[in-house]
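Take a look at this one; I'll ask things after.
Only one protein chain is missing; all other protein chains are in place.
Up next, chain A:
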Amino acid sequence: METVQVATLQQHLDRFAGEDVFIHLETTNGAYANHFNEEVFNAGAFIRNVQLRYELAKVVGDSPHRVGLKLPNGWVYAQGITHFEIDEHDRLLMAGHDFSGKLAVALQISRTPFAY
């Protein structure tokens, strides 16, 4: 993965606009967050291989960035994106890694379903 360059990432986001794509979206503070610190409220969300079509996508802000997808009837967004790559299957993988190298958020876009 490479550090987000806004213009480059924006070009890739634009490539998938108006097409049926599969989405992976995840936020997490880890299953152990509350074990290590009982003050932590453990929360997260995960969707994988939900199909949708977005009409507009934007990457905004200084790092960590926000990425938002505007759908005909709704929205998808992720906050905290630091890195991205186009993988060997031409999938757009975006992720936010915290200062200790742990994944905190991921947003991924693919024309074909992600593995299970």
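Just so we're on the same page, a residue touches a chain if its C-beta (ideal position, glycine included) is under 8 Å from a C-beta of that chain, and two chains touch if they have at least 3 such contacts; residues count from 1.
Just so it is clear, contacts and distances are computed from a predicted model.
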Record-based protein name (UniProt) of the chain missing from this complex, from "Sugar ABC transporter permease", "SufD family Fe-S cluster assembly protein", "Dihydroorotate dehydrogenase electron transfer subunit" or "Bacillithiol biosynthesis deacetylase BshB2": "Bacillithiol biosynthesis deacetylase BshB2"
Listed residues A:M1, A:I47 or A:V60, member touching the removed chain: A:M1
Chain A residues touching the omitted chain (full complex): 1, 3, 24, 26, 28, 30-32, 35, 38, 46, 82-83, 85, 87, 91, 93, 95, 97-104, 106, 108, 114-116
